[in-house]
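A single protein chain has been omitted; all remaining protein chains appear in their positions.
So that you can tell them apart, the chains are marked A, B and C in the order they are listed, and the count of residues begins at 1 in each.
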Amino acid sequence: MQRTIGIIMNGVTGRMGTNQHLIRSVLAIRDHGGLPLANGETLMPDPVLVGRNENKLARLAAAHNLSRYTTDLDAALSDPANEIYFDSTLTQLRAEGVKRAIAAGKAVYCEKPTAGTTDEALELYTLAREAGVKHGVVQDKLWLPGMLKLKYLRDSGFFGRLIAARMEFGYWVFDGFHQPANRPSWNYRKEDGGGLFLDMFPHWRYLVDNLFGPVSAISSVGAVTIPERVDENGERYRSTAEDSAHLTLELENGMFVQINCSWQSRVRREEILQVQVDGTDGSAVAGLRDARIQDEAATPKPIWNPDIPNPIDFYEGWTLLPDRDPSKNAFLAQWELFLRHCAEDAPFPWDLLEGAKGVQLAELGLQSRRERRWVEVPALK
Amino acid sequence: MQRTIGIIMNGVTGRMGTNQHLIRSVLAIRDHGGLPLANGETLMPDPVLVGRNENKLARLAAAHNLSRYTTDLDAALSDPANEIYFDSTLTQLRAEGVKRAIAAGKAVYCEKPTAGTTDEALELYTLAREAGVKHGVVQDKLWLPGMLKLKYLRDSGFFGRLIAARMEFGYWVFDGFHQPANRPSWNYRKEDGGGLFLDMFPHWRYLVDNLFGPVSAISSVGAVTIPERVDENGERYRSTAEDSAHLTLELENGMFVQINCSWQSRVRREEILQVQVDGTDGSAVAGLRDARIQDEAATPKPIWNPDIPNPIDFYEGWTLLPDRDPSKNAFLAQWELFLRHCAEDAPFPWDLLEGAKGVQLAELGLQSRRERRWVEVPALK
Amino acid sequence: MQRTIGIIMNGVTGRMGTNQHLIRSVLAIRDHGGLPLANGETLMPDPVLVGRNENKLARLAAAHNLSRYTTDLDAALSDPANEIYFDSTLTQLRAEGVKRAIAAGKAVYCEKPTAGTTDEALELYTLAREAGVKHGVVQDKLWLPGMLKLKYLRDSGFFGRLIAARMEFGYWVFDGFHQPANRPSWNYRKEDGGGLFLDMFPHWRYLVDNLFGPVSAISSVGAVTIPERVDENGERYRSTAEDSAHLTLELENGMFVQINCSWQSRVRREEILQVQVDGTDGSAVAGLRDARIQDEAATPKPIWNPDIPNPIDFYEGWTLLPDRDPSKNAFLAQWELFLRHCAEDAPFPWDLLEGAKGVQLAELGLQSRRERRWVEVPALK
Partner (left out) sequence: MQRTIGIIMNGVTGRMGTNQHLIRSVLAIRDHGGLPLANGETLMPDPVLVGRNENKLARLAAAHNLSRYTTDLDAALSDPANEIYFDSTLTQLRAEGVKRAIAAGKAVYCEKPTAGTTDEALELYTLAREAGVKHGVVQDKLWLPGMLKLKYLRDSGFFGRLIAARMEFGYWVFDGFHQPANRPSWNYRKEDGGGLFLDMFPHWRYLVDNLFGPVSAISSVGAVTIPERVDENGERYRSTAEDSAHLTLELENGMFVQINCSWQSRVRREEILQVQVDGTDGSAVAGLRDARIQDEAATPKPIWNPDIPNPIDFYEGWTLLPDRDPSKNAFLAQWELFLRHCAEDAPFPWDLLEGAKGVQLAELGLQSRRERRWVEVPALK
């Protein structure tokens, strides 16, 4: 038996909303005949596109044979068939839409950061909890094949006790003078919402919390290393938002996680994101898709002797993990879990409180940078 | 014409003193027929071994056909033919020997750390300067082939403006339970002088100061990640000295240098020490011996798309620098410079003040760790 | 301080006795300046060569600058300076020499098989125990680097629970018709003491007992697959001793170990001896020197589909263990342990009882073959 569930998709005319949430997630589920539920039913998502620009909505709907779109959010919210509200609007606009959806009794699912400040993010969580609606926040990187492999290694006991982790993230973004830039210029203007902290720290928060343990303190610095760039129109502009950040996290279990993020570093590693995890019994180096392991038994015993060429090839002794099960788009994987959460009450721990934690880490990271000291990360409630 | 210069070598019965300073430096110069000077003369070093254990001195002298050794430092200092005093004794003993040598008017050359505290290290500098003797401190890593290549790249303008640098140092040290440990157990006991800060931070200070610019502030943490180990006699012991440290340095030029050192991390990179330097025009990744570069022109333009296997091999696009000139043992290279400094007044900027800066960074690093904040690094005078 | 220990070496004019026991073990210890003991003393072995052929003894002694050799075993035994009796004579002669040595109160060390029957082997053990002399049996393969790596993997918990093991041993021995044979012809004549069972089963016994657990039952078959061969003199002869054997061992822990040995099988694997060990958490494939591991996490998930070429390279996903510590000749390693056992009472569990177990497995293996059934392996006492 098939059951239809209406989903208000607000702000999916943007690149991420269109590609990841609409096409690769919601429409992909439709194309595969709906989502099979535990009770044997099939759940069929029925999106209604919501936005401010009717032309864009019409074009997007037409391109995907969708009949439902509107610029009138309240109208969409008033239709009881629309049980879910999804939000991938600009961060500044998010809170308002989410609040209206909560007030209308909808289940709420939204992009990160859920708000610009921790207080605001917590308010959304409190409202949703008091209203008794279901809620969730996109934490897609948890479902990247490489991160799933890390989780598997941790759960199956491969690491023994965790010792430390390091992450390298980023790639070289051209300044636009001789090569067009490969990221939008607003990312480098604080006045337009740019900056690494609010953009990336929420990702680090849920990755670290979920893979290694709860974060208890942060020390971070950031820098604007390229002061002048050329924008999409060939105009020079001043960079006001940091393009690189170094942070160290202390976890409740005593472990440190050191993270370097930079849009101005040339990559010499397997993937754009690389995480090294060292444990007493083994280590892993994982990227977006792949992971390599080195067991204690295969760990070499080097000798410091710079007078001879290094006799050990440190790239040997690592084993690439096989792709044993088919991988799924990370956004789709989380959408399926949220739909099951709504339809059959399956567990979904990645809620608005978890989303608020991401905003909190960004906020405290900026405070640490400003005050030049470690800042404790208190529990949110 | 040949000129002989007597060198008091105090504390060279230890592994480092014997191998690097006596055999590969001073005796190597003798074996090559002495050191040619600018004026056409040849300088022939004539070592006298000094130590506390006469048996050990006798054996070491015999093994290398040396006639001069003594346990009486004052006697050695009173011989005017001995123009240079070299010290690689235990850190705790260093100050006393150096002071007596200065008092005797000898040129002084010694291992790092020059003392256990910045004040003590500064006192040695002040005494030497007031006595008007020549002085120097071992900073061997500056002459590693890989570091010389970085210096060459910087001096030749390859990097453009420096943006940031990162260093990874260390390898996996076994805990001794199933595999004998590959470092001595005292390294992991604070009560025996172990610990990464005093051992390694002096190296980072001179490398960063010399390669990237003067350090102005430090933030650092350290950890004992393996609480129990097995020593050389098969006995269990508690580790009390940190086996890993994460530090971030801020330089006067505004650049950040992020450094991870760990004896509990499995290596997936070319060499035990790896330095990545990013500049506006190019980047380099260097180790003890090799360096690889990526010019702005060869920098790839990646796209974030975890749904497909990474289409770019980030290891391509880097070019290995050729070994164009024969490399020399790093200790020998600095010895030759110090001998020329003594014999013909050639410049030698790596003096006791520079040595004191290394001690200072270790001391402030420990303070930063304790106070959980950034600590400024004031100029020493 | 140095202490000399006389060693009667009986039967070392044979290839194995000369090369492994005399040259690479006893003389090697002398060449390295003796064996350091725990109390700081140095133990210096002083061999006296014993045999039946005075000419051979004289030649061997001369070749190695040894002054002591004799054909009179009793004379050697009567010298109290000779504390150890070593025996690598023919198996048929072994018991008599060992008994005389025990009667003379000497510590006894001998090659395997210790006797031709279990009863006789047990008698040697009983005599030695009653006489209160120290005793040991050569079990060299335990100290092969590859087997030490297996032991390390087991001890460090790499395997999890052991599931099963397989061993392949042997190589192609030419029959002598078109290529000279690469093993002596007596090996293929039962009447001359040839045959795989008595030769190799003692090795399997101690390897399995020590690496995987005590053997509790055996099922084995053997075959003469090449009925006619050509000997060292170009004469044809009939093979009467089996050249191949298949055995399955059941262990007390319930695990099976399957072993194929053949001198008529062409090798397609890394080494002459290959042991595969499967455990719940990981597997290893080891040879004489190398070992490769595959962790559960790196284990591929194949699909049976013979319609397409195999999509998985099963040789990937295995990691070669590094040679972390210098390896030592396996015979020398055991000699050092036996000498320490004699000189300072260090533990040495590989005694004549263990040697008798090897003979027992060969005997029961032949019984299993004859009676075409599993035979229990009772405890020896």
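Some notes on this structure:
Just so it is clear, a contact is a pair of C-beta atoms (placed from the backbone, for glycine too) under 8 Å apart; a residue touches a chain by one contact, two chains touch by 3 or more.
Because the structure is a prediction, the values reported are computed rather than measured.
Taking every chain of the complex into account, the omitted one touches A, C.
Across the entire complex, the residue among C:T42, C:T117, C:T240 or C:T299 in touch with the chain not shown is C:T299. In the complete assembly, the contact with the undisplayed chain comes from C:E271, out of C:D209, C:E271 or C:D351. The missing chain, though absent from the display, is touched by one residue of A:D74, A:D155, A:E191 or A:D313; that residue is A:D155. As for the chain not pictured, it touches chain C at residues 24, 144-146, 163-164, 166, 171-172, 174-175, 178-179, 182, 217, 219, 221, 223, 225-226, 244, 246, 248, 250, 254-256, 258, 260, 262, 264-272, 276, 278, 280, 282-283, 285, 287-290, 292, 294, 296, 299-304, 306-307, 309-310, 314-315, 318, 329-330, 372-374. Along chain A, the points of touch with the absent chain fall at residues 152, 155-156, 324-325.
The rule we apply is simple: only the chains that are shown with their structure count from here on.
As for how the two copies chain B and chain C face one another, under half of their interface residue numbers coincide. Averaged C-alpha coordinates give centres for chain A and chain C that are 59 Å from one another.
The mean-CA centres of chain B and chain C are about 49 angstrom from one another, to the nearest whole unit.
Listed for chain C are residues 152, 156, 324-325, each touching two or more other chains.
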